[in-house]
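Have a look at this one before I ask anything.
The complex appears here without one of its protein chains, the remainder shown in place.
Moving on to chain A:
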Amino acid sequence: MNPGPGALLAWIPGASPVHRAPLWLKYLVLVALGLLGTVWRTAPVGLGLLLLSVALYALAGRAVLRTWATPLRFWWWILLLLGTYQWFFVSPPAAVGLVACMFALVQCARLLLLTTPTSELLDGLSAAAAAVRIPPERTALVLALFLRTLPELSASWGRSREAAAARGLKRAPLRTATSLGVMAVARARDAGDAMAARGLLAEPAEHPSEPRATR
């Protein structure tokens, strides 16, 4: 399995103060910074949040800090597009504010995932869901599936490109995206089957399935 950019969200074990911080505190800080960066989306706030994110990554340890800039390898074009649009159609400070706030908040959200085991996230979400009478285990499964989807999609993207390259085909984003869409549907079905095969879903199959790989 090629992790691709999805691995950017994988938990990095550690014993730093950020790792040891309780989940509620991490969420609280994330929400507070999210509000700050959304309401006051100015260049000074954005740059301040960026610096803060670097500091928090450093506090989480060297292994986590090393990954700080890695998302830029995959997502730089989104920031460039947004920044260019804002630069020319709004103002240069607005562009800096938007891009910096957005990237800093993404980094803070990433830090939560990097320093918290997924099962702990699921426990936290289950407890919160139970408090508002939403089925806790089902909620946890939804989050598990969501977290699984991102690396899966990025790995599928990589596989499509590699498969094309292996046959000497040129890059074709539309063809890759089409194949990605098909794979995403297949993977979603597989994930449902995987849950069922481990006793995590109770609903029976309602119809004979479409032809699938058979042996």
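The working rule: contacts are C-beta pairs under 8 Å (C-beta built on N, C-alpha and C of every residue); 3 or more make two chains touch, one makes a residue touch a chain; residues count from 1.
Just so it is clear, contacts and distances are computed from a predicted model.
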item: Protein name (UniProt record) of the chain left out of view, among "NADH-quinone oxidoreductase subunit F", "ABC transporter ATP-binding protein", "Sodium ion-translocating decarboxylase subunit beta" or "Glucose-1-phosphate adenylyltransferase subunit GlgD"; value: "ABC transporter ATP-binding protein"
item: Contact with the hidden chain (one of A:Leu30, A:Ala128, A:Ala164 or A:Leu200); value: A:Leu200
item: Absent chain, residues of chain A that touch it; value: 1-3, 6-7, 9-11, 13, 117-120, 122-123, 137, 140, 144-145, 147-148, 151, 155, 187, 190-191, 193-215
